[in-house]
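For this view, one protein chain was removed and the others were kept in their places.
Our next item is chain A:
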Amino acid sequence: MIRVAAVGDIHLAPGAEGTLRPAFETLGDHADLLLLAGDLTRHGTPQEAAVVAGEVAGLPVPVVAVLGNHDHHADRPQEVTAVLAAAGVTVLEGQAVVLDLDGTTVGVAGAKGFGGGYAGRCGSDFGEPEMKAFMRHSRTCADGLRRALGDLAQAGTGLRIALTHYSPVPDTLAGEPPEIHPFLGSYLLAEAIDEVGADLAVHGHAHLGTEHGITAGGVRVRNVAMPVIDRAYAVYHLTPRPRPEEPPP
């Protein structure tokens, strides 16, 4: 059994040092790894990233993260990534990491994701350049997640987890105004997850949403935005299961 801790939308900035560290110090008692589902900072500056790094450096479990829209606001995502990486955080964007946790291989595929909306109520790659760019970015992020999940399928990890900031399903947006759902996620992420398969999908971004959802293909989805879980992190227990034969790559 693997214990997965996860939280998103911690929105740290100078002045918030030590807010989460006391709770994170208890991670060794509760979890085998920590996932950070984006929006780790307020504006995406290296100074804010340094506060995040101080909260997670030297923890007794591996830390895997994706960035969120706030982490891109200052147009310095590479610097934010570098600050987090220097503190030992694995930051994913269209990539996967395989962890060996007490003999069980756990794969995490990560991508920020983007908006666009959900099947039947989504934007189209059509019209003005700005609209086409919006939808293409959504598809690029989902393609990155699909590739990363595919890498894990090929590696044959015992568990496969999809980590995003934006939501793959509308279920976990319940509580948010339906009018803004196209800014909170995209069905393209769920389609990628269902195409390859996963044991769990974790996201943040929707502060007023709900924790529990599921993709059309039956993958459990959890919204771990800190305002939703109302604690420093949520913990999910997963057990590796025998998989049906993987589709050919």
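Keep in mind that, in the parts below, a residue touches a chain if its C-beta (ideal position, glycine included) is under 8 Å from a C-beta of that chain, and two chains touch if they have at least 3 such contacts; residues count from 1.
Convention: contacts and distances are computed from a predicted model.
Can you tell which of "ABC transporter ATP-binding protein", "NAD(P)H-flavin reductase", "Regulator of SigK" or "BON domain-containing protein" UniProt lists for the chain that's not drawn?
"BON domain-containing protein"
Identify the residue among A:Arg76, A:Arg139 or A:His207 that touches the chain left out of the display.
Checking each option in A:Arg76, A:Arg139 or A:His207, the one touching the absent chain turns out to be A:His207.
For chain A, which positions touch the chain that isn't shown here?
Within chain A, the residues touching the omitted chain are 1, 3, 5, 9-11, 15-16, 19-20, 22-23, 26, 30, 42-43, 70, 73, 177, 199-200, 207-208, 220, 222, 226-227, 230-239.
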